[in-house]
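Note that this complex is displayed minus one protein chain, with the remaining chains in position.
Showing subunit A:
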């Protein structure tokens, strides 16, 4: 038997760490969702699908800007020394994923804006008629359009990957310390984005294409979730203990019901039937995928903070 007693009672540290509240999961979710939308939009531009009528690629940039800004505001709310936020941009720390993320976010905005300028929304175009010249300039240059597509896919990929790397570099938290985490967050970002886009797409062909793509992403997500748990379960004692938090521990009910069940398996079954025309296209499945993606971020962030070298000996 081993018993530990401590006199420490630091706020948000003891008895278990809760320094990151709702702000970080919301940011990670919105970051992943925007990353997925950038990749989808970039692909539609690169593959010339943007020429088709009602192409969803024209509505994605403005949605991306709004969602990413909400995410960044949420990140800002999480900072305890808010007035010093500018310090992020006076340096670049190569070993800090958060520093990488701060600079990636700065690069993401111009790339989304370039996408937006291909066909600015009416409420913006009416206020700034000179944007028509920019639009004409872009549309006269097919290579520039391809580069905008590639830029969106590239930066979207970096954004999606970084949200996972941010957590996985922390060796102190065994649950996060997995090389599968960035793959999980990238695939989850793609699945939630595909779900969101096929929910709002006006073009029926696109809607079907994205529903099929979403089924692919959800299937991959299931495998990645399995690999994450298998990877942790076959590692050291602290990692096994971390895996148990999700499989059979206090986070297990939320993980199995909201992430695996309602977030992946059930929408996958609904969407498989929808793309095979057995049932009508329904927004229920994509809504479940989006909520599942959000809950996944909450569970990973909270369970990760809970997982600890010491807890492994006592749980």
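Definition applied: a residue touches a chain if its C-beta (ideal position, glycine included) is under 8 Å from a C-beta of that chain, and two chains touch if they have at least 3 such contacts; residues count from 1.
By our rule, contacts and distances are computed from a predicted model.
Chemist: Looking at UniProt, which of "NADH-quinone oxidoreductase subunit M", "RNA polymerase sigma factor", "4Fe-4S dicluster domain-containing protein" or "ABC transporter ATP-binding protein" names the chain we cannot see?
Modeler: The chain we cannot see is recorded in UniProt as "4Fe-4S dicluster domain-containing protein".
Chemist: Touching residues of subunit A against the unshown chain: what are they?
Modeler: Within subunit A, the residues touching the omitted chain are 1-14, 17, 19-20, 78-82, 84-85, 87-88, 90-91, 93, 95-99, 102, 169-173, 236, 238, 305, 308-310.
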